[in-house]
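One structure below.
One chain of protein is taken out of this complex; the other chains stay put.
By written order: A and B. Residues from 1 in each chain.
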Amino acid sequence: KSGEMAKSTQLIDNDVFRAYATYATIVLLKMMSMSLITAYFRLTRKAFVNPEDVASFGKDENAKKYLRTDQDVERVRRGHLNDLENIVPFLGIGLLYALSGPELSTALLHFRIFTGARITHTFAYLIPLPQPGRGLSWAVGYAVTISMAYKVLKTALYL
Amino acid sequence: KSGEMAKSTQLIDNDVFRAYATYATIVLLKMMSMSLITAYFRLTRKAFVNPEDVASFGKDENAKKYLRTDQDVERVRRGHLNDLENIVPFLGIGLLYALSGPELSTALLHFRIFTGARITHTFAYLIPLPQPGRGLSWAVGYAVTISMAYKVLKTALYL
Partner (left out) sequence: KSGEMAKSTQLIDNDVFRAYATYATIVLLKMMSMSLITAYFRLTRKAFVNPEDVASFGKDENAKKYLRTDQDVERVRRGHLNDLENIVPFLGIGLLYALSGPELSTALLHFRIFTGARITHTFAYLIPLPQPGRGLSWAVGYAVTISMAYKVLKTALYL
């Protein structure tokens, strides 16, 4: 199996890169789950945005009442957008960080803390937990990304 | 030409990676087109958000009436956000998948179906097509991304 992979690239044989691949995939799957949670709340709360989405509920007036915003749906959507705002920097900076030759143990520490922080952030947003639960989990993920950015710029800076 | 490329990296000589580069670029250009479509609807529907955007329409009160939301503009913006939510995971997981040594034919199948699904999704959103057209095209792209994530974790898992 290792030989087959080596045919295409050596990157995936590197432990730091494998760790990045693992945690980046986990955190993206977590982000993708927000779409399913949004769909779940839209269906159970009957709260939709597009007229074509409520067409199956019947003719005009009856169906139109389901074109509305719902607090739970909006909450999940805010969590989803916050994921995008924070996971996109992690993906980009994390990839460059993984290629900048960090120690494996240091890299694992960064990836694990970021992933844990974002999963905590989602629970803090959806339950919701009292503040500063959500704020702190956001700040931890943010700080980890800044730390990786510092290492990337220190290693690769070419302006 | 191939020699010049080899100087910088071997990645771009790999067929699976070239396929990823091609489809990732196509799907990103498609996403970028949403900005142009939004601008088109804002200008033709005269529906803007920022006061400075309507300053050329004249003095205060007359211009202010163009600071409004428009159904068509909002529809394109929802499509754009849905692109971000789904194309970001494809970019990240797809890159790792391309580096995990898949068969070329299997990789092409994944990239082509995802790209076709997202283009269909855009048409389904903008025309709009009756449901479940948009829902199905979304689900197909989602399933392709999950399938690639499974291969990445199977190949690279390092927790």
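Brief remarks follow.
What we mean here is this: a contact is a pair of C-beta atoms (placed from the backbone, for glycine too) under 8 Å apart; a residue touches a chain by one contact, two chains touch by 3 or more.
Being a predicted model, the structure only gives us computed values, none of them experimental.
Residues 4-5, 7-9, 11-12, 15, 17-19, 21-22, 24-25, 28-29, 31-32, 34-35, 49-50, 52-53, 55-56, 80-81, 84, 87-88, 91, 95 are the ones on chain B that touch the missing chain. If you put the missing chain back, the residues of chain A touching it would be 10-11, 14, 16-17, 75, 78, 81, 84-86, 88-89, 91-93, 95-96, 99-101, 128-131, 134, 138, 142, 145-146, 149, 152-153, 155-159.
Methods note: only the chains that are shown with their structure count from here on.
For the pair chain A and chain B, the CA-based superposition corresponds to a rotation of 120 degrees in steps of 5. Taking each chain's centre as the mean of its C-alpha atoms, chain A lies 17 Å from chain B.
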